[in-house]
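The complex is shown incomplete by one protein chain, all other protein chains being positioned as in the whole.
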Amino acid sequence: MMEDSAYIIDTLFTLFAMTLIIFMVPGFAMLEAGLVRTKNVTTVLTVNVMIYAVASMAFLLFGYSIAFGGFGSESMSKWAAFLFQMAFVGKVINIMSGGVSERVRLTPLAIFTVIMGGLIYPLIVNVSWGSDFLKDTFLDLSMYDLAGSTVIHSTGGWALLAAILIIGPRYKRYVNGKIRVIPASNIPLVVLGALLLWIGWFGFNGGSVGSISSKENADAVALTIMNTNTAGLAGAIITSILIWVKYKKQDITMILNGGLGGLVAITAGPDLYDIYTPILIGAIGGILVVFAVPFFDKLRLDDPVGALSVHLVNGIWGTLAVGIFASDGKDITLFGQIKGILVIGVFAFVVSYSVIYLINKFLPFRADDDDQLQGLDYEECGVESYPEFVRN
Amino acid sequence: MMEDSAYIIDTLFTLFAMTLIIFMVPGFAMLEAGLVRTKNVTTVLTVNVMIYAVASMAFLLFGYSIAFGGFGSESMSKWAAFLFQMAFVGKVINIMSGGVSERVRLTPLAIFTVIMGGLIYPLIVNVSWGSDFLKDTFLDLSMYDLAGSTVIHSTGGWALLAAILIIGPRYKRYVNGKIRVIPASNIPLVVLGALLLWIGWFGFNGGSVGSISSKENADAVALTIMNTNTAGLAGAIITSILIWVKYKKQDITMILNGGLGGLVAITAGPDLYDIYTPILIGAIGGILVVFAVPFFDKLRLDDPVGALSVHLVNGIWGTLAVGIFASDGKDITLFGQIKGILVIGVFAFVVSYSVIYLINKFLPFRADDDDQLQGLDYEECGVESYPEFVRN
Partner (left out) sequence: MMEDSAYIIDTLFTLFAMTLIIFMVPGFAMLEAGLVRTKNVTTVLTVNVMIYAVASMAFLLFGYSIAFGGFGSESMSKWAAFLFQMAFVGKVINIMSGGVSERVRLTPLAIFTVIMGGLIYPLIVNVSWGSDFLKDTFLDLSMYDLAGSTVIHSTGGWALLAAILIIGPRYKRYVNGKIRVIPASNIPLVVLGALLLWIGWFGFNGGSVGSISSKENADAVALTIMNTNTAGLAGAIITSILIWVKYKKQDITMILNGGLGGLVAITAGPDLYDIYTPILIGAIGGILVVFAVPFFDKLRLDDPVGALSVHLVNGIWGTLAVGIFASDGKDITLFGQIKGILVIGVFAFVVSYSVIYLINKFLPFRADDDDQLQGLDYEECGVESYPEFVRN
């Protein structure tokens, strides 16, 4: 293609991909609003809108420059390149905030959002996809992670683990050694949210190819979206089968989490596989979700939306999968993938833990037991989610 | 355009169109979740997610090859061409499953989904849009059906008719010769779902032009989307007027079904008409819905979402309309359109009936009366849709 045409088409393509990712904002919001109890729905929705606003603004004001060394792109409009990266940043914090739903307070979370979106995440992007200011020193990450199994999903998952350790489980979630099941309050919203995330993933992974303006790139983008979808399908199907074999019933929230697990798992290398390998990668992703959800509950790590299982576990699995199925022995090696997982994992967990710990000293993240009992919507928001419906 | 540019732009265009069609997955899910009673909402949502996952996977593994003789496309990325066709397949089964809501069980439906998505529908596509392995024998379908008034909508409708005949009406739907009205449980979801379907239709019909990379094709795509939208508008408006004249009230679920009827009716030939003909085609589509809904109820064909009226009746009407309004006497004739309707109709109905009948021998499709009374969510899913809201 002629140079100008490539610039124009890649700008259009990136704006299209960015828009799909923005559909993940209502996606996460609806998914989480459906999964929590009605007394916490307004708070969870406020958190989601706050994250989009605050993280994006922090990324505009300083995060993007930290990650990429300033605004600029030769191959497409630099504003489209910014928008695409900006669409990512909130997701990391969505993953973290979702898992501490029903007991996390808004103000400390907003402060953490500024630091994560403006500093921690940009530093991780810098060494993974960005200008990598540490490249000439000791840290040259050779990990392959196209759209962020590690950079986005594990990072969010590690921050969530740190947050759960500090904030603790929901009030009376674990009583007398037993796990109390807390049902989702609105299943249609769960399904709507998960499907919007699914569609957003096409933009997330497809757009991460970075260009569609050559035949090879057009094929890479289409293959990436196809493989992304296939892994999600496989994750949902295998989860459905496992659940049915065990309970003779279907559990739609688990099926959707299995599908999302498959999507996370494929995210590191959707452009690298043939069209059948994603079935295996996604299916393993679904299986991991099915076993990880009760496992984290056994560890008393209370995660109302299954984010540790979907994002942390499958973020790691997806990054490893690249080393297993797409290792070419040179640039991509299993060792390089493991190194990336460890370096970013340790950094994300230690820094997130420290920041949350510090903020927590001054502004406690955890709502006290009375507020949790009454529902966070009362104290944090003063706005009921469904004021006219009589509740059990 | 230069060859490479066409390949790139058609790939981008097809990925855009495909994405719009995928919005029909939450579209159908929300529409049906809103139309059924709360005690069946989780099941209906699970059915919708299952259909997307299972039908798409079956199409990937063997259906696509049956329809098109293998992966391949000269004019755009073959993966984009696959994704576009894959986005269609679930719709046929959505049409069928929606109409047997509130009494159909999950497991037999999943088995039917594999056979419909992997075999029956691909065979229909093969003789209509695909490599047509029967072309040199007796069957050379000359029907014009751009985006599937017959191939998608009537096919789904015939399968639904077969399913209703075998499964029967909902428990106590028809009592002592009277029709019991069962109100939709969540009108906002109905509206959201119908509007997402409407938007998806732009991708469905627009993308079916197959290319945007010439001036002529760019015009054809834009005209197709314009005419699609116009027919939907006309269907909604005429339905609204008819309802108002009769009842002096508005009925939003009928208005939306009238709009969807118009959209189905235009689907066979949105690229063939001037910009005013779709008003007539869509308006007739809406009128047909208004009269068909009570007609099917009189025949005791219980269809909680009006799918027979929207998809079967208007699928036939839309295919005929091409023969009436766009016949050019050579390739397109009214006779050819009727032949296509009959051949595909007989095939779709007979094969669907046989397959459902066979599955039904081993795994009954129909939930027994007690389960229907309690709601399918209890026995099939064990997950309540709105557990905190007190219900009448």
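Side notes on the structure shown:
For reference, chains read A and B in written order, and residue numbers begin at 1 within each chain.
Everything that follows uses one rule, which is that a residue touches a chain if its C-beta (ideal position, glycine included) is under 8 Å from a C-beta of that chain, and two chains touch if they have at least 3 such contacts.
Nothing here was measured: the structure is a model prediction, and the numbers come from that model.
Only one residue from B:L196, B:I316, B:V351 or B:A367 touches the chain missing from this view: B:L196.
Interface note for the absent chain: among A:F16, A:F68 or A:Y144, the touching residue is A:F16. Checked against the full complex, the one of A:I111, A:I284 or A:C381 touching the unshown chain is A:C381.
Only one of B:I124, B:A159, B:A234 or B:I287 touches the chain withheld from this view, namely B:A234.
Contact between chain B and the absent chain runs through residues 1, 5, 9, 12-13, 16, 20, 37-38, 183-188, 191-192, 195-196, 198-199, 202, 206, 212-215, 217-219, 221-223, 225-226, 229-230, 233-234, 236-237, 240, 244, 247, 249-253, 255-256, 259, 275, 279, 386, 389-392.
Taking the complete complex into account, residues 2, 4-5, 7-9, 11-12, 15-16, 19, 22-23, 25-26, 29-30, 33-34, 41-42, 45-46, 48-50, 52-54, 56-57, 60, 71, 76-80, 82-83, 86, 106-107, 186, 189, 192, 379-390 of chain A touch the chain not shown.
Going forward, only the chains that are shown with their structure count from here on.
Centroids of chain A and chain B (each the mean of its C-alpha atoms) stand 33 Å apart.
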